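A single protein chain has been omitted; all remaining protein chains appear in their positions.
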Amino acid sequence: MSEFTVGKRQRRLLWGISVPMALIALTCVYPVFFALNNALKSNREYILDRFGIVSEPTFQNFVQAWTRSNLSEYFFNSVVVTVLSVLALIIVSSLAGFALAVLRFPLRKLIFVVILASLMIPVQVVLVPFYKTIIGLGLLNTRAGLILSYTAFFLPFSVYLMTSFYSGLPRELVEAARIDGAKLTQVWWHVMLPMGMPALITLGILNTLYCWNDILISLLVLQDNRTLMVGIAALRGEYTTNVPLLTAGIVLAAAPIVILYLVFQRKIVSGIAVGAVKG
Amino acid sequence: MGVSKTKQPLRKRGGKARSEERRFAFLFVMPALLLVVVFRIVPLIWGFVLSLTDARGVTEGAFIGFDNYAELARDPAFHDSMANTILLIATLPIWIMVPMLLAILIHQGVPGGKFYRAVYFFPATLSSVIVGSIFNVLLRNDGQLNQFLELFGIGAIDWLGNSNTALLSLIAVQLWATFGMSLLIFLAGLSTVPSDMIEAAKLEGASMLQTFWHVIIPTLRPIIEFVAVVTTIGVLTNMFGLIYVLTAGGPGTSTTLPEFLIWIELGRMNRPGYAAAISMVLFVLMAGIAYAQVRIMSRNVNV
Partner (left out) sequence: MSNISITDLRKSYGQVEVIHGVSLDIEPGEFVVFVGPSGCGKSTLLRMIAGLEDITDGDLEIGGTLMNDVEPAQRGIAMVFQSYALYPHMTVADNMSFGLRMAHAPKDEIDRKVKDAARILQLEPLLDRKPAALSGGQRQRVAIGRAIVRDPDVFLFDEPLSNLDAELRVEMRVQIAKLHRTLSNTMIYVTHDQTEAMTLADRIVVLRAGHIEQVGTPIELYEDPDNAFVAGFIGSPRMNFLNARANGPKSVEVAGRTIPLPNLTADLRDGTALQLGIRPEHLDATDGVRLMMDVDVAEDLGATTFVHGTVGGETLVAERRAHVGNAVRELEICFAPDKVRLFDPDGARVR
């Protein structure tokens, strides 16, 4: 990665720098380690030894969090909502990107600007009327309502990415498909989707992150049938004194993303880098 | 050559083929447009109308003009939230410098660079709820951080309970959680520094520091501006979860930010009209930043 052939003195300097950098890395990892560590302690052990490493690990807290505190339900909700939302985002943004980048129709520029401009309208700015809209459409407390909301709020960047990606593709590919007699829906399915893979993967990763981690929108829309993060926030209130139970819940909630990150870390980081350069 | 026919009137651009393309194009773009209009654009306008009423609970509320805004101007909670926002934005240089410095170090070849890159980004994958919950425990008066500081002889500080340190703690935690993203953006930008410029500088005898200052920084300037804008918008609109879980705005209003205040006014105070007014102020703030961003980016395009 270095573009210099570093001299000896500079090399020693870089080694010296790596000490504080390692310390920072430690702080990045410690909190999660802390959570895991304490999740494995029984409440008794925690009270007796709050700061040490667990000596008698137990999975009890995980079981309890999963069953007694409804976390399994919340987990399921989050999975369903996240998966379906990401799917919806991929489909809607690649369709819109295809139309905006390649097809010719009136008001094309205006529609693109409108979708992009809505980036300026985060949930907080329309909190009240958004809430009323959800109620008015009968979508309160429905998973469908949350999926639609996520799609609406994470669309603009996705559409921007797909539009700019598709406009970089050679137009002759679409022309050849037209000459071959493919209907436009067939062109989308057989050509635009497969060719859009790199951008769609980046989108998939980012949107999974956003949907899984979201709290504000899900707090508004799904009130009884909660998602995981809302559940964890509530857990905090209910179990402020039972730290091991709380951290067990936290670990469970963080686990999917953390595992995904550990496995796909390289791809995730490079995917985001691609998105950053395009932006 | 062809037989000359009588000249036909100029044909309109169209025909069956074209209109079908148009139909499909609208079809393809409709879901995105519809979603965005229904859930964001219409609510924006509606929100503005709402902010001019004194709606309470579910009742419609009467039109009261700009009274809500006037009240906002007098509201101490709102003042505090704006003051906190200004404090937050004042710390922006750190939010930019730290990731930039780390990105440059990694780019220049600090041993273990790729590892650091992955680790530094890790916190950004965690939900603000997760982050807040963990640090809530860590930052307690009898929590792990104070325990650690005691090793150095520093007395216990009630990080979250003391209104003097609460905002600082909030800022620090948010920085911890998000600097990895800025780091990646800087790294991406550093990889676009043209290597022949660096080689040319080397040939002319420039030291690492000189090259850094005269070649890398200028190339990074648009990225610095981009990160500044993205970070600002992020702290204005992405800290809700953290505040909700870490401090609930407290103690008092020391960690209340406008986006949290909106929630309180809607949920606890049940004053949707008033909350809508705060939303509008937030929107104007963001629109101002967006305008700045557009101007900066279009300036960079010509560069």
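Per-chain numbering from 1; labels A and B assigned in written order.
Rule of thumb we're sticking to: contacts are C-beta pairs under 8 Å (C-beta built on N, C-alpha and C of every residue); 3 or more make two chains touch, one makes a residue touch a chain.
Since the model is a prediction, treat every value here as computed from it, not as a measurement.
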Selected residue (touches chain absent from view) among A:Ile135, A:Ala182 or A:Ala234: A:Ala182
Option from A:Met195, A:Ala234 or A:Leu260 whose C-beta touches the chain left out: A:Met195
Residues in chain A touching the chain absent from view: 170, 172-173, 175-183, 186, 190-191, 194-195, 197
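To be clear about the criterion, only the chains that are shown with their structure count from here on.
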Chain A-chain B separation of Cα centroids, rounded to whole Å: 15
Parts of chain B lying in touch with chain A, wherever the complex brings them together: 18, 20-22, 24-26, 28-29, 31-33, 35-44, 46-47, 50, 102, 105-123, 125-131, 133-138, 144, 147, 176, 180-181, 184-185, 187-189, 191-193, 195, 198, 202, 208, 226, 237, 240-241, 244-245, 258-259, 262-263, 266, 272, 275-276, 279-280, 282-283, 286-287, 290
Interface residues, chain A side, partner chain B - complex: 1-4, 6, 10, 14-15, 17-18, 21-22, 24-25, 27-29, 31-32, 34-35, 51, 92-93, 95-96, 98-100, 103-106, 108, 111, 114-115, 118-133, 148-149, 151-153, 155-156, 159, 184-185, 188, 209, 212-216, 229, 232-233, 235-236, 243, 246-247, 250, 253-254, 257-258, 261, 265-266, 269, 272-274, 276-277, 279
